[in-house]
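With one protein chain held back, the other chains of the complex are shown just where they sit.
Coming up: chain A.
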Amino acid sequence: MPLQQGSVRTRQRTVLLVGIVVLLAALVLAVVLASLLTHGRHEVSPQMLKWKDRGTTKNLQEVILGRCYNYITAEYPELGDKDCLKIWESLKDAFIYKNPCNITAEDYQPLMELASHPIPCNKSLFWSKTSDLAHRYTKSNQNFLTLEDTLLGYMADRISWCGDPSAPGINYESCPKRSECESNPGSVFWKMASKMFAEAACGVVQVMLNGSIEAGAFRSSSIFGSIEVFNLNPDKVSEVHIWLMQDIGGPQSESCSGRSIQRLISILEERNFKIICEDNYRPVQLLQCVHNPDHTDCRLCTNST
């Protein structure tokens, strides 16, 4: 009888052991399966290159198309007919499926040709380190146009895009910073658009610079200093008016007599442009005064304004 009891207990122990092993195996299988499934869901495009800047703006196509139609229909209908669909396609073709560090001017040539339009004389407003102020000014005063008020700039403002050799060809996760590679889709675009904007300028042109930054109001490394200045056409442009704006109550780092401004003036004079420089051009200063109405620099407009 003790032998029989022993064999029953052995069988029970075996069953228990087998049961535990089966349970463990099932657990391991479940864990492996779960990690595989979730791993697949998080890694959207495991082969896409990874960069340091924000990725392509979501719904890029809808935004670009909408802005294009809005511009030609509601903002500047005098432009006539532009084919917005073609314009979008040419933008997409410039970067889709390409390595975003290998973008060239040729990639954007079709887009530039389709979307460029003439700029009325005396209206071009260039800017450097004064983006917010310059754009608020052109929104309140339709007599001036920045690059971002032209069709190309209007479509691309505050948007980012870049491609990748692997599907779907557009990288929504990240895009290269300039420090990672210079020939990235955004930088090449803005350099080309700026060059064309400068080439198209005629008559008197204006430039708004920042007299409150330590590094100097005019910098050769800026797009204005490296591209726009050198693409103004002396046969079309007669004068350059510099508006040197200092922050209200801010540091007065530079004025029209400052060193970097003198350098800019000599570069421009060498190219036969007439220069006028004005410290704190009053109409633009009034715009600054909206946020600082009680500052001594902000006396209410009088007839002499």
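Keep in mind that, in the parts below, a contact is a pair of C-beta atoms (placed from the backbone, for glycine too) under 8 Å apart; a residue touches a chain by one contact, two chains touch by 3 or more; residues count from 1.
One rule holds for everything that comes next: contacts and distances are computed from a predicted model.
Choosing from "ATP synthase protein 8", "Calcium homeostasis modulator protein 1", "superoxide dismutase" or "ADP-ribosyl cyclase/cyclic ADP-ribose hydrolase", the protein name stored in UniProt for the chain missing from the display reads "ADP-ribosyl cyclase/cyclic ADP-ribose hydrolase".
Of the candidate positions A:67, A:98 or A:123, contact with the hidden chain is made by A:67.
Only one residue from A:10, A:140 or A:233 touches the chain missing from this view: A:140. Within the full complex, the residue among A:105, A:159, A:215 or A:276 touching the omitted chain is A:159.
Chain A residues in contact with the hidden partner, per the touch definition given at the top, are 57-59, 62-67, 69-70, 73-74, 84, 136-137, 139-141, 158-159, 283, 286-287, 289-291, 293-294, 298, 300-301, 305.
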